[in-house]
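Only one protein chain is missing; all other protein chains are in place.
== subunit A ==
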Amino acid sequence: MERDISDSRNQSANSLTLSLSLDKQAVTMSASLFRATPVARSALRAASAVKPAATFVRGKATLPDLQYDYGALEPYISSKIMELHHSKHHQTYVNGLNSALTTIAEAESKGDFTKAASVAPLLNFHGGGHLNHTLFWENLAPASREGGGSPDGALGKAITTEFGSFESFVKQMNAALAGIQGSGWAWLAKDKAANGKLALITRANQDPVTGNYVPLLGIDAWEHAYYLQYENRKAEYFEAIWNVINWKTVAKRFEA
């Protein structure tokens, strides 16, 4: 018989997690996701010395806590979007990252580097998804608190120097977001190879910002980031999100 929609929707929540057995520890909220980063890096150096399993377990990626409630970014980003985006989408990247890392660790212990290398696309996708979303949550704040406005100080000056004015920067960033063909992100980044000059860059899917670029401010242009509220009107989402940008975080990253 045909399966009814609500029934199959429940089942799907499980099959979505890449058939990973969900480690309870991974769901436990923990201080910082950056614990995962060194592991991701060492996994990329696939041929590095075999690590004891304990090191790997300590480096398990976990879903970071939001510093505000799901409803705190309303009316610009709805509570429902925030809840799904954080508790489902981001969680799936965390699970996928841990799954990829487990596969790599197991392959490494058997000396099966072909297998380890074959996981690289999953590591990039889920590792990138985890990093990008963690940076993104910290980039946002309620409009009633730090959210919105425009940056002053060194960051404000650098934006004016690079983009002409704050308004012009917003316009250019929105154009970059609108121009993404498919899923991806737009970032304001600092270019270490050019004396910390600011740059506007886009990344496809969950490709993380790496290399000489230091990510300062990222905006998620995947449809899941806005669809429940803005549907196909993504330009309205790109306009609205400036009301909840946490410039304090951006400035801290810029000055670091």
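Keep in mind that, in the parts below, contacts are C-beta pairs under 8 Å (C-beta built on N, C-alpha and C of every residue); 3 or more make two chains touch, one makes a residue touch a chain; residues count from 1.
Throughout what follows, contacts and distances are computed from a predicted model.
Write down which listed name, "Ras-related protein Rab-30", "Superoxide dismutase [Mn], mitochondrial", "Ubiquitin-like 1-activating enzyme E1A" or "Methyltransferase small domain-containing protein", is the UniProt protein name of the chain that is not shown.
In UniProt, the chain that is not shown appears as "Superoxide dismutase [Mn], mitochondrial".
For the chain left off this view, which of A:K88, A:K110 or A:R145 is in contact with it?
Result: among the candidates, A:K88 touches the missing chain.
Could I get the residues of subunit A that touch the absent chain, sorted low to high?
That gives, for subunit A, the contact residues 2-5, 8-9, 11-13, 15-16, 84, 88-89, 92, 121, 125, 181-184, 204-206, 222-224, 227-228, 231-232.
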